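Have a look at this one.
Apart from one protein chain that is not included, each protein chain of the complex appears where it belongs.
Letters A and B mark the chains in the order given here, with residues in each chain numbered from 1 onward.
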Amino acid sequence: MTDQVSNEITTHEINSHEITSHEITMVEAVTLALAHEMRRDPDVVILGEDVGPNGGVFRATQGLYEEFGFKRVMDTPLAETLISGMTIGMAGYGLRPVAEIQFMGFIYACMEHLVSHASRLRNRTRGRISCPLVIRAPFGGGIHAPEHHSESTEALFAHVPGLRVVIPSSPQRAYGLLLAAIRNDDPVLFLEPKRVYRIERQTVVDNGQALPLDTCFTLRQGSDMTLVSWGASIRETLIAAELLSEQGVECEVLDLASIKPFDFKTILKSVKHTGRCCIVHEACRSFGVGAEIAAGLAEHALLDLKAPVKRVTGFDTVMPYFKNEHYYLPSEQDIVTECLSLMKF
Amino acid sequence: MQSHVEVPYLQCLSNEGHVFNGLSEAQLSILNDPEFLQEAYRWMTLTRVYDQKAVALQRTGQMGTYPSSLGQEAIGVAVGLAMSNEDVLVPYYRDHATFLIRGWPIRDLLLYWGGDERGSAGGPAQDFPICVPIATQASHAVGVGSAIKIKGEHQAVVTTIGDGGSSKGDFLEAINVAGAWQLPVVFVISNNQWAISVPRSIQCGAETLAQKGAGAGIPFVQVDGNDVAACYQVMQEALDRARSGKGATLIEAITYRLGDHTTADDATRYRPPEEVKEAWSKEPIKRLQSYLADKGWWNEEKEIAWHKHCDQKVEEGIDAYKTIAPEPAEAMFDYLYAEFPEVMNSELDRLYQKVERLNKEDV
Partner (left out) sequence: MKYFKLPDLGEGLSEAEIVEWHVKEGEHVEEDQLLVSVETAKAIVDLPSPVSGKVVACFGEFGDVLHIGDPLVEYDSPSEDTGTVVGEIPESTPASPPTDKKSSKRKKQASEDSSKTSSAGTNDQFIIGSAHASSRSNSMGQSKATPSVRALARRLNVDIDSVRGSGPEGRVLAQDVESSARVDQERGQGEQLRGVRRTMAKTMTASHQQVVPVTIFDVADVHKWEEGEDTTIRLAKAIAKACKKEPALNVWFDGEHMTRRLCSQVDLAIAVDTEQGLFVPVLRDINNRSLKDLRKGLDRLRQDVKSRTIPPSEMLGATITLSNFGTMAGRFATPVVVPPTVAIVGAGKMHEDVVVHKGSAEIRRVMPISLTFDHRAVTGGEAARFLEIILESLSKRQVK
């Protein structure tokens, strides 16, 4: 199983820019992708709070202000609604802005602009004006942060037609998917699972190769169970797959990556192969992205299913303050337990 | 066309604790009130002792991320002492001094930052809890103000915000309606010069933040935020206006954030050390101490005794925080709805199963 590259690769030659290889974390991969695109395309700009000299509170924009200056790396006043509105304006006029919302917990101030404008400008103007923008936000729990800083509400945005939602799960995929998001002409909400921002290092080649959107990634092959997840939960999912393998259950692990629109075909192929599916997400259970996948499988894979489609998720409660966070977040044991019961169905 | 606006700047004591000339009667009367000033001094000291111990708790892994109020004790104390018990506080997240004065147990403050919802339960019944989503408290405040007016009551609402927060739509929309509807709300901007790493200079192009009040049609003023006497006097004035139906006020208190934004931030990354050093020379506690000492209203003995008291009180709070039994897992299901919906029992069951499994593993 080697890293296969899609047919739609766009290779870019950068004048006198050596293609370098880096062993980096996810947040550094984000920086690498941003730097690459900013060098390649003068229309790409960054805006957000603390993104300039401070390099972003998670250092995602580290070094960019020094290289490109305030003109292209802008520290905005503290105003999320404004940030989302301005980003739309910039995009509508021809720039390719990449805005940073410091935490997903603060993105709700942007909802009006995302839902009422970004998602529908192209549609309303019959293509005359569109929003090639990216809004990046760290999301998800597990870092012992104060309230509001552990949100996982990707489903809210996935529900909006016209918006794209993309969630990487590894440094390599973060690099490739962010490039794709920036180059894509639609408004993309790029949610970065901050719990795994620095948890592992991978070799990322700075060759400007984007990964395809609207495509799942198969991280592991197996014939007994299909596990679908995204973001930080991929980590627990892969660990669970190994634990299950020790018990004779071979799991196929799919990284959804593109949440909206999502690659149902790959999931379906896998479930036809395994007959069982378990979806893992940190976000709360009801009305989450898992429900959409489960509904699709009920519709299209009924005859191939040997067991019900289950979801391993956070609870239907407000995200608890961090002292009890560990009860809330789905663990590898939660996944193993659920899968074993599915095998016995 | 002009952009310049005349903004009054209020101060009573210089950095060294000397009385300025040309003070108003109200200001002078405060400066001549030893009881009040000593009380203010005691609260500021207690706040700082608590604050630094909270930072230490975080550094030793016993508490979560915490935003220090180092250097901003004067505003918090002025607000707390000026408000009456019936007034409503709609705070942001750095109002530790005000919380302490209004009766939040230290244990509860620590619980909040320690990741336990019970911390938000403390304080006066009508006060709003700590607000993390920036500036959203301003919108809440004018809602409370409207309610007070509708009910024909006469207390005031005080809402605090940072210089960064004053850039947000919520704030601008809130002061706008406060002016339009003449609401009994006092807006206090704690301008500590920094919104994490973004300096005041690029936060707003106006000469002062106070003058945003002009756009909202409400009276506005700047005050030396490290001068507790000046802050207290202007708060009294603003609260009087609010309580007597004369509407809102916007106060910009100029101060400096001597610590980091939070314990996870490192301000040395983006702040020049000379600037911080200079700011220390203007800090509020030393200045008042000088004045009190000059007047003979404070001395070494009192200082030692009071510090001992502060240490003890804070230790008690820390003890209570450390020894309280943690909330059980199912606490996250509490208070989701007025009555727990039956259909959610399956979720609760799911949690119990998980807890059972975790308990087995830990054994």
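We take it that a residue touches a chain if its C-beta (ideal position, glycine included) is under 8 Å from a C-beta of that chain, and two chains touch if they have at least 3 such contacts.
The model shown is predicted, which means the values in this text are computed figures rather than measured ones.
Engineer: Looking at A:Glu66, A:Glu112 or A:Glu242, which makes contact with the chain not pictured?
Structural biologist: Checking the options A:Glu66, A:Glu112 or A:Glu242, the one contacting the hidden chain is A:Glu242.
Engineer: Give the residue, chosen from A:Phe217, A:Trp230 or A:Phe315, that touches the chain omitted from the document.
Structural biologist: A:Phe217
Engineer: Can you list where subunit B touches the absent chain?
Structural biologist: For subunit B, the residues touching the absent chain are 45, 48-49, 52-53, 55-56, 64-65, 70, 196, 258-262, 264-266, 268-269, 273, 276-277, 280, 283, 285-286, 304, 307, 310-311, 358, 361-362.
Engineer: For subunit A, which residues lie in contact with the unshown chain of the complex?
Structural biologist: With respect to the unshown chain, the touching residues of subunit A are 1-6, 23, 25, 27, 50, 57-59, 102-103, 142-146, 149, 170, 172-173, 194-203, 211-212, 215-219, 221, 223, 234-235, 238-239, 241-243, 252, 255, 263, 265-266, 268-270, 272-275, 302-306, 308, 322, 326, 331-333.
The rule is simple: only the chains that are shown with their structure count from here on.
Engineer: Rounded to the nearest whole Å, what is the centre-to-centre distance of subunit A and subunit B, using the mean of the C-alpha atoms as each centre?
Structural biologist: Distance between chain centres, rounded to whole Å: 36 Å.
Engineer: Hey, which residues of subunit A end up touching subunit B in the complex?
Structural biologist: Of all residues in subunit A, those touching subunit B are 49-50, 52-54, 57, 75, 77-82, 105-106, 108-109, 144-149, 285, 315-318, 320-325, 327-328, 333-334, 337.
Engineer: Where on subunit B does subunit A make contact in their complex?
Structural biologist: Going by the criterion above, the answer is residues 64-65, 112-117, 132-135, 162, 164-165, 167-170, 195-198, 202-204, 265, 269-270, 326-327, 329, 331-333, 336, 344, 347, 350-351, 354-355, 357-358, 361.
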